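On to chain A.
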Amino acid sequence: MAEPILEVHDLRVTFATEGGPVPAVDGIDFAVAPGETLAIVGESGSGKSVSSAAVMGLLPSNAEVRGEVLLDGRELVGLEADELRKIRGNDIALVFQDALSALNPYYSVGWQVAEAYRLHHDVSKKVAFRRAVEMLDKVGIPDAARRAKSYPHEFSGGMRQRVVIAMALVNNPRVLIADEPTTALDVTVQAQIMQLLADVQEEFGTALVLISHDLGVVAEVADDVLVMYAGRAAERGTVRDLFFRAAHPYSLGLLGAMPRIDVPPTRRLTTIPGSPPSPGSISAGCPFQPRCAYTERVGERCVTERPELTPRPGEGDHEAACHLGRRPEVVA
Partner candidate 1 sequence: MPGIVWFVVRRLFATVLVMLALSLAVYLIFYAIPADPAHLSCGKPCTPDRLEQARHFMQLDQSTIQQYLNFLRGIFAGRTFGDGPAAVRCEAPCFGYSFPLGRPVTTLIADRLPVTASIALGAAVLWLLIGVSLGVIAALNRGRLLDRLSVGVALIGVSTPSFLLGLLAILAFGFWLNMVPVNGYVPFTESPVDWAWHLVTPWLVLAVLQAASYIRLTRAQMLEELNLDHITTARAKGAGEARVVVTHGLRGALVPIVTLFGLDLGGLLGGAILTEKVFSMQGLGELLISAVGQLDVAVVVGVTLFSAFLIILANLVVDIVHGALDPRVSHG
Partner candidate 2 sequence: MSSSVAGAVSPTRQALRRVRRDRSARVGLVLVAALIVVAAASPLLVKLSGQDAYTYHIDLLDPARGNAPLGSFGGVSAEHWFGVEPLTGRDLFSIVVLGLRTSLVIAIVVTVVTTVIGTLLGITAAYVGGWFDAVLSRLLDFLFGFPQLVFMIALGIIVPAKVPRTLLLIGVLSVFGWAGLARLIRAQARSLVTREFVEAARSVGSSGWWVITRELLPNLLGPVLVIATLAIPGYIGAEAALSFLGVGVPPPTPSLGRSISDSIVWVYTGADPWFMVFPGIALFAAVLGFTLLGDGVRDAFDVRLRRTR
């Protein structure tokens, strides 16, 4: 792996609430290099979106962030608001899930893309707007010069998502965080948007952090994968590690819930029983233990001892946080 542009070490996020502090992210590490794609996978509530917001410094004031977030070696956690502002949208940009609500309904899309440019470049509105049209054209908005004057509600879902991507890319960011960028879209449009992201990445060498629960998308575009469960890393490795040598029962469960064309359709899709624990309710032991089919084989340890992320012998950087030593076989 090349020298990483974004490194996150032992990131912890705690929300202060009326019922006391609630940990949302409980010590995760990841890194992504220019031109590469890291996928963060997990169910909703696993802390994946909170992690990305923490990297951007976008969490509300009741959130406490600890750990290290290094952008090209520069620490972002605890950075002054104004310094952070200069980095947001310029060095690190965000693509949101729901483009309709992510865009301001009162301004034309050209204005909004131009605003993102003007916030980091000292140029006239006219120059910025020209740059915005150029960018809209690049992300595949037909007749961009004219459409730039239209408002978000006048676009289709896919086109809106392209606008959001144009807005994120207008400053050539070094890191792009895409938070479920295709969930709200039709399948065909999904593929187009993912292709667009891949093209952009190739052209500009952008590092991409893809947050998703869609393993199909992940398999296609990711280089590395981080599987999160209840605010912690369950498994980390290359995309091949995950799809061919998944070591954590939770990852297996996610794979089992994914429809595949390389497996005969006679096998039924499996689901993971139960639901993820609510933040703050995790005591000692493995957070996945109540839903795990392998607990009986390991025994007491799953209940008493929290598993740490440990390297899988002979599998390079592949790590999993599971007491089960050998690779679990699929239980049908």
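Keep this in mind: a contact is a pair of C-beta atoms (placed from the backbone, for glycine too) under 8 Å apart; a residue touches a chain by one contact, two chains touch by 3 or more; residues count from 1.
On the choice of candidates, all candidates are chains of the complex that A comes from, given by their letters.
Since the model is a prediction, treat every value here as computed from it, not as a measurement.
**Q** Of the candidates 1 or 2, report the single one touching chain A in this complex.
**A** Touching partner of chain A: 1.
**Q** Along chain A, where are the residues that touch candidate 1 in the complex?
**A** 56, 58, 81-82, 85-90, 93-94, 96, 98, 101-108, 115-116, 119-120, 151, 153, 164, 167
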